[in-house]
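Chains shown are a subset, placed as in the full complex.
Note that the chains are named A and B in the order they appear, and that numbering of residues resets to 1 at the start of each chain.
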Amino acid sequence: MSAPSKTAAGRFFEDFRLGETLRHATPRTLTVGDVSLYSALCGTRFAVQSAETFARAIGYPQSPVDDLLAFHVVFGKTVADVSLNAVANLGYADCRFLKPVYPGDTLSATSEVIGLKENSNRESGVVTVRSQGFNQHGRLALEYVRWVMVRKRDAAAPAPKTHVPDLPASVAPAELGAACPQIDAAAYDFALAGSPHRWGDYATGERIDHVDGVTVEEAEHQIATRLYQNTAKVHFNLLSESQGRFGRRLIYGGHVISLARALSFNGLANAFHVAAINGGRHVAPLFAGDTVFAWSEVLETAALPGRADVGALRLRTIAAKNRPCGDFPARQGDGYEPSVVLDLDYWALLPR
Amino acid sequence: MSAPSKTAAGRFFEDFRLGETLRHATPRTLTVGDVSLYSALCGTRFAVQSAETFARAIGYPQSPVDDLLAFHVVFGKTVADVSLNAVANLGYADCRFLKPVYPGDTLSATSEVIGLKENSNRESGVVTVRSQGFNQHGRLALEYVRWVMVRKRDAAAPAPKTHVPDLPASVAPAELGAACPQIDAAAYDFALAGSPHRWGDYATGERIDHVDGVTVEEAEHQIATRLYQNTAKVHFNLLSESQGRFGRRLIYGGHVISLARALSFNGLANAFHVAAINGGRHVAPLFAGDTVFAWSEVLETAALPGRADVGALRLRTIAAKNRPCGDFPARQGDGYEPSVVLDLDYWALLPR
């Protein structure tokens, strides 16, 4: 007797309804164990997240969890309901970090379907969701919009009415900073943080090559992706992927973001908080054995209304594989320089 | 001057005495660090172990450590005294989880020799031990019987009298549940747990393909096995193993059990507690690069005497390598379908 109905096959494009809210499984308590593992897998060195003493000195009640770790944990929960049958993760927008997450906090997640658009071949469609991560007090810790191309179970199934949501090109400065307590910038020790450069030392248009490169191993990205309880099979199942598009396992795009962010320490050591992600695209796949490099451009600098302690830099961080970024590879013709794997647009906060 | 006597060479078959109790080295305090690493290595997603909020809501004082993590830690301690010179780990029986283990608890272990039987070639023999894991209060947290084939130091050494212990084919339902507090099933949130299926929704004979596959890397199984302080050289020493039976490192069988259990979440998301292991056999070796799949059959359903909160499913979970389990590979002729690596018979508890 077989009971396939007990197994989650994931949703197909025709299963999504505009406006519905999906409540995702497996709440997750984040611990110092997760922080340690995240740090050892990605190589992050920002002082606020690394040292209780540093965080407390400037006004945090304790060291917060890395923003991207919280993001990946929320993202991981959404996979089983949103993207198990995804062909491609197309983009992110309007991601805002709204409460600091501390070790001991428990995150759970929901996603609202805010956009649906069938592809012209009728074999798949684009699903846009707004995912929200809540802490154990029911407070919204972060939210973001993501759109993915999802297969249809049956190409003949009727498509829902097309709805393409309006999304902001970037998060407004006035919306930044909710997850960052008022800090005592005078207590911020720039030598301990690794760089003398404050918010005011960066200028629009400035480009920074982050210099260092890091080679990724299969075990590393698998351990990281499981840490987030993200079960997308493209990351784990060599047997199926060896028959797939790339002939091998694909590295979770979020791991690429975390590696690029960790590399960006060299040049942006005081950009201690990711306040928002305006947009992000995984331009090309990354595979084990590849070496990741990154560079950043300052797209915009912004004061935060009512705050003299921190300022925001809008950064574009581009990650490339198997080539240093001293010449700032980016778009090329209609697409990207072939080595580019990530084009990320985000707001980071620095002490003023 | 050489002092080989300070180095543990492990016991050989003729060193074991029926009835003796071995006190194993290196007590181990389990922490949230171990929980995080276990989760990231195996991919477990059961809500009770993942979220403090979930565990507390249903009646646990805090999130318990995964049952199999506690098992592996106890098992790891026994290796140096029991199986350092083992040719093969033959089987488990009568494994019962008797106290929940929480982060902060310290486990230590002893093993009583309960069976001895020399092989007819006189070069090895089967040793059966009952191993017990105790917490820091001296309370028995779990126990199990294991038998291994151990080499003799000297084939001419006299063999001990043969004794083959009587072992139960399965743990009786009345013996289940000691490590599971009375839970408030009304507070158990099935959406958060990832499945609507309660104990009563499963029927004897039902088969579930767990669908997903996971490829194992050398670094992953080595890190996991060291996490348990299990030092069996077949898992770590490529130099010696390249000259050995398989020409490569063998993955610790317990890691296979944990991967199969994690995969079983897809279909058994509410089977939150392993209450007992009736028996288990590592049918064939698993190596790095292999992709593990699993399926389960419900062998039996049982109410627990005096408990209306949870019920037990006796499950047979079979793991296979490098082939999906949609057709439920199992025994074949006198042996097993060649891809099968694990045949595990255990009791899990689910909310009623």
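By definition in this document, a residue touches a chain if its C-beta (ideal position, glycine included) is under 8 Å from a C-beta of that chain, and two chains touch if they have at least 3 such contacts.
What you see is a predicted model; the values in this text were computed from it and never measured.
Colleague: Total copies in the full assembly, please; the file places 2 of them.
Modeller: Identical chains making up the full complex: 3 copies.
Convention: only the chains that are shown with their structure count from here on.
Colleague: Return the distance between the CA-based centres of chain A and chain B, expressed in whole Å.
Modeller: For chain A versus chain B, the centre distance works out to 36 Å.
Colleague: Would you tell me which residues of chain A are touching chain B in their complex?
Modeller: Interface residues on the chain A side: 1-4, 6-9, 23, 25-29, 31-34, 36-37, 80, 104, 106, 108, 136, 217-220, 222-224, 226-227, 229, 231, 233, 236-240, 249.
Colleague: Which bits of chain B are touching chain A when the two form their complex?
Modeller: 31-37, 39-43, 45-47, 50-54, 63, 191-195, 197, 201-203, 205-215, 217-220, 223, 266-269, 289, 291, 322-324
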